[in-house]
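Note that one protein chain is taken out, while the other chains of the complex remain in position.
Each chain gets a letter, A and B, in the order it is written, and its residues are counted from 1.
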Amino acid sequence: MSQTFYKKGFLALAVATALGVSAFAQADIKIGVAGPMTGANAAFGEQYMKGAQAAADAVNAAGGVNGEKIVLVKGDDACEPKQAVTVAKDLTNQKVAGVVGHFCSSSTIPASEIYDEAGIIAITPGSTNPAVTERGLSAMFRMCGRDDQQGIVAGDYIVDVLKGKKVVVLHDKDTYGQGLADATKAQLVKRGVTPVLYEGLTRGEKDFSTIVTKIRGAGADVVYFGGLHPEAGPLVRQLREQGLKDVTFMSDDGIVTDELVTTAGGPQFTKGVLMTFGADPRLLPDSKAVVEAFRKAGTEPEGYTLYAYASVQTLAAAFNGAKSNKGEEAAAWLKKNPVKTVMGEKTWDSKGDLKVSDYVVYEWDANGKYHQLEKQK
Amino acid sequence: MSSTTKKTIDLKKSLVDAILAGLIALIVFGPIVGVVLDGYGFNLETTRVAWIIAIVMAGRFALSTFLQTPKGLRILEGFESTGSGVHVLAPDYKSRLRWIIPLMIVLAVVFPFFSNSYLLGVVILGLIYVLLGLGLNIVVGLAGLLDLGYVAFYAIGAYGLALGYQYLGLGFWTVLPLAAITAGLAGCILGFPVLRLHGDYLAIVTLGFGEIIRLILNNWLSLTGGPNGMAAPLPTFFGLEFGKRAKDGGVPFHEFFGIAYNPDVKYYFIYAVLFLVVLAVLYIKHRLVKMPVGRAWEALREDEIACRSMGLNHVLVKLSAFTIGASTAGLAGVFFATYQGFVNPTSFTFFESALILAIVVLGGMGSTIGVVIAAFVLTVAPELLRGFAEYRVLLFGILMVLMMIWRPRGLIRISRTGVTPRKGVAP
Partner (left out) sequence: MDGIFLQQLVNGLTLGSVYGLIAIGYTMVYGIIGMINFAHGEVYMISAYLAAISLALLAYFGIESFPLLMLGTLIFTIIVTAVYGWVIERVAYKPLRNSTRLAPLISAIGISLILQNYAQIAQGAKQQGVPTLLTGAWRVDIGTGFVQLTYTKVFILVAAFAGMALLTYIIKYTKLGRMCRATQQDRKMASILGINTDRVISYVFIIGAAMAALAGVLITMNYGTFDFYAGFIIGIKAFTAAVLGGIGSLPGAMLGGIILGISESLFSGLVNSDYKDVFSFSLLVLVLVFRPQGLLGRPLVSKV
């Protein structure tokens, strides 16, 4: 090997390395998407990923974040706190700038401690438990409402519109469902209606006939269920099958998916089911173009898809606004400035909760679709 | 396989095997992989099925041909005569462990300097499972009592720290011994009525006990916070806290020493303490096995009737195994809670018990070093598989089955050093 060739080769290598490094530095700002990608709640993790990916593509197409392109890093916590902690550390080590996640509040709570210590900004599209933002963390945000807000809407609706006298409150003994059921129960009691029955059922079971019989024994006129659709579906079906046709069934944003109809055995059972949910983001004028793009690609942006989309947008806006990829600075910016997202313009308070969270009541119709009710109060 | 003289490979047999396997694969995978439910309708996915069948047929053909080669025949024979029992070594045998143990200690001391907080977290979890595996190994591996509710004692330890902190203001260092004692007591109380049960009935009662503890933790809202879980405190370093801001009015560690705040310091500290505890438990267990009580456990596992006829108090022997095993789980639980900073009932499901049992069985029943290796294999493997995203747990399951078939008696077989009769003593 001649000396010159060696030199040239070395030079070429050095240039390539320099280019490679700079290309690398310019290309990436990492954003973690953490949620249940496997396990019983994997459907929601899928929605997260779909929404976040679409938003990242859109942000990148529009110039990226502070001149860098967003790269998503997937983190699977299977809704287990233990895995959530490991995932949080993994993401921290991969030097993500921000995190969209997690889903189950019991995962978000321990994981957010780790993000907080590492100075990473996190925004959860779906964890509604009040404790997520009530622990004094500086960079934990929420794209959704809180259980206590949702419970107030549900409780008021039961008292004002449904005129419920004998109300049964059920929950699935999980952080989310029980938190909501407690909030609703508290609001009911405040309005002078004490629930005649307050009980938990077990997630993963399908036979709720004993609880239904108890509801029958209590002579209830309204049943409120805090939980998710795998239990809500069979519950409402067994309610109807045991001959309780006139009892109003009301639930929460955990049943916002077309699978509710599948699990209930057909739209004849879900007809008339009520639920509280943030004003459907798919109906907003801001989301029209995005929703159409999703539908063109063959997927329906249901449930938390647009929430995840808006979360990525929010993180991008915060980094751009703060002109920095540091979590604390982005968080400080986000607490002062509004962000225009696919779900409309959003503002956050000092805890990281949305200043306005608009829960409204929806009804399922005879064709297995849900739509916003006109009479809300 | 009748005679070894016939060395030709019968390709026709392999082909027939492959076609049969393909047919069965069609029946097994056809409907579930090929017809994907969508609401009440379905979508057909025939190419996926074709791929799977092709892979199964090719694999079966290769396996069938390989098993006809001399090497394959040897492997088959190996399967059929898996020896059993304890392997006895010569009396003057010097175990290679003399080198392995110091090496491991050096590795463990050096490790934190080369790791990041993610790796450290995985290793801390691995060490926690080592503790759990060691404890269950006493119950299942040595005493032969199948315990499927071992996670209950783990939960007692973890919740012991969280409850003690919240209601009694106890810290990590007070709870650590207390949790071991409480879990041991719980083991004793559970053990007393159930120890007259045999084998698998004991298994189901312990499973029931594990579920009862978890359900109570989940349902007793006013005490445990139910599914919301509870916060658990971090350990302190001679009263110095590791948090960014001291919670109970003390001085944080980094301020006291005047160094910059680093969130990983507390994990290094947990790692160091945990490592020392694991070493201590390893040593205690090593001694216990050689003591009369350890011998009694193993004797009881091998033949209960013979033991009882020789005058061993089987209740006491079993209870001691149960108690010591349970208290080890209590220790592990405290570390788990402090490492995670948060406990809730989802960490203590039956699956966790099954995982710990898998560690013990895979490690080789009764083998200490095997348990250590298996604990790391089973905690690190799912992390390594993270790259496979949704295939992760599927691969983990396949790994579990394959490892069991490959080493049904565990990674390390138990061996015991023999004894030479002393001169002048009648044999």
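Everything that follows uses one rule, which is that a contact is a pair of C-beta atoms (placed from the backbone, for glycine too) under 8 Å apart; a residue touches a chain by one contact, two chains touch by 3 or more.
Owing to the predicted nature of the structure, the values given are computational and were not obtained by experimental measurement.
Trainee: Among A:46, A:77, A:113 or A:174, single out the residue that touches the unshown chain.
Mentor: Reading the full complex, the residue touching the unseen chain is A:46.
Trainee: With respect to the chain omitted from the figure, which of B:16, B:58, B:110 or B:212 is a touching residue?
Mentor: B:212
Trainee: In the full complex, which residues of subunit B touch the absent chain?
Mentor: 24, 27-28, 31-33, 35-37, 39-42, 48, 79-80, 82, 84, 140, 146, 193-194, 196-198, 200-201, 203-205, 207-209, 211-212, 215-216, 219, 304-306, 350, 354, 357-358, 361-362, 365, 390-391, 393-394, 396-401, 404-405, 408-409
Trainee: To test your reading of the contact rule: which positions on subunit A touch the chain that is missing from view?
Mentor: Touch with the absent chain occurs at residues 38-40, 42-43, 45-46, 173, 199-202, 204-207, 209-211, 213-214, 216-217, 229-230, 233-234, 237-238, 241-243, 259, 262-266, 268-269.
To be clear about the criterion, only the chains that are shown with their structure count from here on.
Trainee: Using mean CA coordinates as chain centres, what's the gap between subunit A and subunit B in Å?
Mentor: 34
Trainee: Given the complex with subunit A, which residues does subunit B contribute to the contact?
Mentor: Spelled out, the residues of subunit B in touch with subunit A are 39-40, 116-119, 121-122, 125, 218-219, 221, 226-229, 244, 263, 336, 339-344, 346-347, 383, 386, 389-390, 392-393.
Trainee: In the complex formed with subunit B, which residues of subunit A make contact?
Mentor: 37-38, 42, 74, 76, 79-82, 85-86, 89-90, 92-93, 105-106, 109-110, 113-114, 117-118, 129, 131, 173-175, 178-179, 200, 258, 261-262
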